[in-house]
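Apart from one protein chain that is not included, each protein chain of the complex appears where it belongs.
Up next, subunit A:
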Amino acid sequence: MDITDQLNISRRGFLKLTAVSATVAATPPLVARAAVPDVARAPVTQQVAMEVNGKPATLSLDTRTTLLDALREHMHLTGTKKGCDHGQCGACTVLVDGRRINSCLTLAVMHEGSKVTTIEGLGTPDALHPLQAAFIKHDGYQCGYCTPGQICSAVGVLDEIRRDVPSHVTADIGAKATFSTAELRERMSGNICRCGAYSNIVEAITEVQEGRA
């Protein structure tokens, strides 16, 4: 990739952008004009190979494609949800190399060699993961749209506690991390459920944790 050329384009785009902005400032107050760059760049594509739910996947992707859209639009793994595309809701949570991340906040091409686990990789309707079964038993969902993210996040949370990763509510970060509803609620707070199933979700995750203990 020719970085110099890219920078030149960016600079040109920037100059045009500032020119438009200047026009805005000079126009009468009742006329507003949106500032847009007069540039239409050809997409840059790149090949990326990762392992998704235990299977190798090689994709040729627009470098702007998020991991979330790679999963949903290119691999048709639509269990991972797009709730906000801005890292604000947690519906897109997946496990990358064992750790939970918002897949909307990371570009797919950054994940060469990554091992990605999505909700489809945890269990199926006929062979549910213990957390999936517990969510059903405790009615830890309603519309179901945040649910895959909640479950993937819960897998990550239980592992974080096992790995002794402290949280905001951990009283003594020198002591061993322990499971509690306060810890669970704090660690799960990046996953919004607008239907408000939180009380049941906490009970579902707690049951799985206690079954393990």
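The rule is simple: a contact is a pair of C-beta atoms (placed from the backbone, for glycine too) under 8 Å apart; a residue touches a chain by one contact, two chains touch by 3 or more; residues count from 1.
Everything below uses one rule, namely that contacts and distances are computed from a predicted model.
Considering only "Xanthine dehydrogenase", "Sugar ABC transporter permease", "PaaI family thioesterase" or "Stage 0 sporulation protein KD", the record for the omitted chain gives "Xanthine dehydrogenase", by its UniProt protein name. Although one chain is not drawn, the whole complex shows that of A:V48, A:I161 or A:L184 it is A:L184 that touches it. Touching the chain that is not shown, out of A:M50, A:A91 or A:A177: A:A91 (per the contact rule at the top).
For subunit A, the residues in touch with the chain missing from this view are 30-34, 36-43, 62, 64-65, 69, 72-73, 76-86, 88-89, 91, 118-120, 122-126, 128, 132-133, 135-137, 139, 141-148, 151, 181, 184-186, 188-203.
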